[in-house]
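The other protein chains are all here in position, but one chain of the complex has been omitted.
Here is subunit A:
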Amino acid sequence: MGPRTVADTIREITKRHLTQNNGLLLGESISAVGWVNNTVPNCPGIVELPMTDVAGAGIAVGTALVGRRPIFVIRFQDFLILNGSPLIFYAAKVKELHGKSAPVFVRAIAAEGLGPVHSGILHSIFMHFPGFRVCSPMTPKEYEEIWEDFMTNDVPMIVSEHRMSYSNTQEMKDVIVENADITLYAISSVRFEVIKATEMLKRDGIKCNIVHIVWLKPFAITNRLIEPLLQSKRGIVIDPGHEIAGASQSIAYELNQATGCSVKALGLYDRTKCLCPPFQNKAPDAGRICETAKEVLQNERNLVVA
């Protein structure tokens, strides 16, 4: 058996929850081909929902109300649009309104390159509403940590997973270099691309800090986040979701307000994600991240010259 992947981690956590914690797992077509990319164990406690998204989410929230701490699997984040209603209007509000809780662990799975209804990244929408914790773990340890957080809190959690992470066995540490030219803040799947982009930029003589962002909400401004930016003076927040009113813009704003440094947002163009090239509107890859970093630096040089 090789090193533990993110998929192994999710499967082990789930098995423990279902067999030892009286937990439940609900979702559509869970046992179909591949058991959700091999992230779900075959064990008691799994509830196959009919293909009824709004009702299905409501049923999951109902089980949370009576203390089952359900894991609710949404195979493609695009389906959060339909599933969102009971999560947003009930689960997220019940604590503030009524002092009760509906802790549901929403596994919202993202993918890339699968067309207009299977490639969406929607975590930004859930950052907008009060009452959620929103995160995007990409490593085994991060997944363990966010699970621990869920089990020690009583609010619903949106876990923005990405299929690209499932085979990952490596932890991803921040990279802080001396006299960095720019700090790259990376979210979800683009964290893998940012590492590649940093190597490419290094070859061009540009030094980058990398800061990995797991928690989107609450988003706490910590020294870990702002010190690299204060040193490099400029940064980019990169997210695989839409840029407009999305996580990248929101977090760039927070960092700018906290430091006064210039921070750019980089995400999807304001276009639908289509199936085939050149219309896919894919998440920013290493090439686009490099170009953007160079643009930021060039613009600053131009300003200095002017």
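In this section, a residue touches a chain if its C-beta (ideal position, glycine included) is under 8 Å from a C-beta of that chain, and two chains touch if they have at least 3 such contacts; residues count from 1.
Basically, contacts and distances are computed from a predicted model.
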item: Chain not displayed: protein name in its UniProt record ("ParA family protein", "HTH luxR-type domain-containing protein", "M1 family aminopeptidase" or "Dehydrogenase E1 component domain-containing protein"); value: "Dehydrogenase E1 component domain-containing protein"
item: Residue touching the undisplayed chain, where the options are A:86, A:103, A:140 or A:246; value: A:86
item: Residue in contact with the excluded chain [from A:100, A:128 or A:202]; value: A:100
item: Absent chain, residues of subunit A that touch it; value: 24, 47, 49-50, 52, 54-68, 70, 85-86, 89-90, 93-94, 96-100
